[in-house]
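The complex is shown incomplete by one protein chain, all other protein chains being positioned as in the whole.
Chain IDs A and B follow the sequence of writing; residue 1 opens each chain.
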């Protein structure tokens, strides 16, 4: 698969950014028990399954007030 | 001035802590990097999947830039507006500004600070995204040379300031995040509607965010950006001044 070989190195930076987003979201979800809506399980699943958009939606809409 | 500096420090810390910088930066970076990537490989991936789709034309560097401007003006600026849409409403709803204003923090400094911080994060995110897109495009199409790539991005960047000025006015006028965002969206939509009206379309600031690829491809000349650019800068200042004077009369 030359296509995959060609694509792969280019994908790494994007992939790394997605991983950073997911890790940040998961860490935040685990440390903060309060969410504007939804519960912990829902946000964990969303952040891990929906690449990029999951964590962003969590940070923009789901994150509770800083206590 | 001392109030402005003190408040700007507070705003930077706050935006780091509430992940606004992080989110905006990551969104811009991902979309900057992936625009060239998607332009290059989408046809090939579909072909490889055997969907019976034959790529009629080999994608070119211009397609990558097309994708970049589509992403930034769509997703990037939307994220910017949504993220900073709550910059005043969170202060209003909790009444945190009351103490600082009665301490002698000048009201214009509050607005200028909010604007500065939003503009700086937009600027950093945008140009990092641009550098990423440039690098990928250059790597994937090494033999292509296009002109006006940087000016084209510059115009896109400038309209970001206009969007932020409109947003800040919305944030001052309305207590709710959602209303402020809606206000901004409404005004931008108005610009888009006016850009369809013939005699005005050439003056409309929307040109700065919609004709970028035409500038790179040489379809239009850079002089056609002059008037929309000036109008955009003037409007940015007007909206910002309006926001400051509205906030001076705002009850906290």
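Heads up, the rule we're going with is that a residue touches a chain if its C-beta (ideal position, glycine included) is under 8 Å from a C-beta of that chain, and two chains touch if they have at least 3 such contacts.
Keep in mind that, in the parts below, contacts and distances are computed from a predicted model.
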item	value
Protein name (UniProt record) of the chain left out of view, among "ABC transporter ATP-binding protein", "Beta-ketoacyl synthase", "Cysteine desulfurase IscS" or "histidine kinase"	"ABC transporter ATP-binding protein"
Full-complex contact with the absent chain, from B:62, B:75 or B:106	B:106
Chain not shown: contacting residue from B:48, B:98 or B:234	B:98
Of B:6, B:62, B:146 or B:241, the one touching the omitted chain in the full complex	B:6
Chain B, residues in touch with the chain not shown (by the definition above)	2-3, 5-7, 9-10, 14, 17, 94-96, 98-107, 248-249, 251-252
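Heads up, the rule we're going with is that only the chains that are shown with their structure count from here on.
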item	value
Inter-chain centre distance, chain A versus chain B - centres from mean C-alpha coordinates, in Å	23
For the chain A and chain B complex, residues of the former touching the latter	3, 7, 10-11, 13-14, 17-18, 20-21, 24, 28, 52, 56, 59-60, 63, 66
Chain A-touching residues of chain B, taken from the complex the two chains share	17-19, 22-23, 26-27, 29-30, 33-34, 37, 41, 44-45, 48, 79, 82-83, 132, 136, 139-140
